[in-house]
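The structure under discussion appears below in the form of structure tokens.
And now, subunit A:
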Amino acid sequence: MTLARNFPFFSILVCLVGSVVTSVLKPRAAKALTIIIAGVVLVLSAFTLRYALALESAEPFMMGHFPAPWGNELRIGRLEALMATGISAVLFITLLAGFYHMPAFVSEKKLGLYCIMVDLAMCAILVMLYTNDLFTAYVFIEIMTIASCALVIVRQNGHTLVAATRYMIMNLLASGLVLLGISMLYGITGHLLMEPLGRSVRHIVETGQYIEPLTVVIALITAGLAIKSAMFPFHAWAPDTYAFAPPMSSAILSGLIGKAYIFLLIKFFYRVIGLDVIVGTNVDSVLFVCGVSGMLMGSVLAISQRDIRRMVAYSSVSQIGYIYMGLGMGTEAGVAAALFQMLAHAAAKSLLFLSTNELVSVSGDRKRFHYLHGAGYRNPVAGVVFTVGAMSLVGIPFTGGFIAKLNLATAGMPMGGWMRALVLIALAISTLLNAVYYLHTVVSLYRRAPAEIDYPPSHRVPRHAAAALVISMLLTVYLGLGSGPIMRVIEAGLKMFA
Partner candidate 1 sequence: MSFVKIALLGMLIVCALGVSFTRNLLTSLIVYMAYSLMMAVIWMLLESPDLAITEAAVGAGITSVLFFVTLKKIHAIKGDKDHEQAQK
Partner candidate 2 sequence: MWQALYDNLEQTVAVILFGIGFTILLLQRNLIRKIIGLNIMSTATYLFLASMGYIQGRKAPIVTDGVTDLAAYINPIPAGLVLTGIVVSVSFTGIMLALTVRLYRRYRTLDIDQIALLAKGEDMA
């Protein structure tokens, strides 16, 4: 009995209790506590990863005195620990780099409430990563939905209210689908925990009884989680939400919360249904097609934007498309590539949103491209960081995005005829499109500033924020250079997953 096996539970508990304690603190203290909690979660996740790397097979963790089919459970495996470490690292950096400009978007007194939301969003993400129980996952999906809605509406202007309303409507629709799916699954199997569910599903597939409801269950839950993670045809709520929310919230929403839903979907595919059954029902082909069209359409829409925040927001849609393309290949290599793309995108996107905000704020809070001319000189750190983030999303070597695309292409190679061609062509076109709008943005950042616009006197970025931005840039580069061990962990983790 080592203490380390309790760490996932501790990290969830720290967030939960921390959020409750935050509610009675003054805003300044609440802010400090939130950052400390994120740091503690990062350390705990890192230790969990170390513990999980030594494990032969994944280990269940009982939440209470009762074992698997009766009580709630967490599950500690390599993949869960890796994702938790990556996500908490990105969150910690985001909080360090982003908190200092929150007062520009949130009134002083509501900062405490905002901190509660950040803590609970983190808690929900961790539960989604570790949980072994579908209904627990549902409850924490709801917490995540409320938390992300609140992260948007702390900035109170008309746009965020409208965007949040749209967001809530779409997400509640999706929650309804997920809950209906879970209750049907309960009806035909009688279980809620993933291991017994997996056994019952295999039984159903073998005997063929209740196979029709099973197909509908897969469709319902996949559709629900796809809507929540802004997969292409259901992305309508996403760009407005990401573009108008405070930049730190956008970073958390697009970089981290969307990933938790996709991770849950992967878990559902692998642990509950089984990848072979998914391939048999052709759900994967649907995801593949949606992913590819998302990659292309997201980029095309991003090109037509006049405003840098909206451009970055639309590029999220296209990056989520990559993840779904990998998932839709229906092979282990494809899922592994999708998981790596999740990490790479989480790191790069939060960096982009934060540095975009720096660049916009040195240009007098104007987000149109031509006001941004010269912003790279006015704030050199943010300029460099933005450039690296953009390079990663375009897929230039030595960055995380390059490796992610390489993995996707390699995963696509062994596929049959049209799918292989489609993977390669889509990757090529979408890389080209990404390059068009990101390089254009970078070029305009380093153009000479027009003389007739008067810019505000540049403010100093606090040293810790600048350091955090640089660290997150290094993280992106690390994902590009040190991807070997990470890919090995992902592959081993996927083997432990089933």
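How were these picked? Simply put, all candidates are chains of the complex that A comes from, given by their letters.
The rule is short, and it goes like this: a residue touches a chain if its C-beta (ideal position, glycine included) is under 8 Å from a C-beta of that chain, and two chains touch if they have at least 3 such contacts; residues count from 1.
This is a predicted model, so every value here is computed, not measured.
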item	value
Identity of the candidate that touches subunit A (this complex; choices 1 or 2)	2
Contacting residues of subunit A [partner candidate 2, same complex]	135, 139, 142, 146, 149, 153, 156, 158-159, 161-162, 164-166, 168-169, 172-173, 176, 179-180, 183-184, 186-187, 192
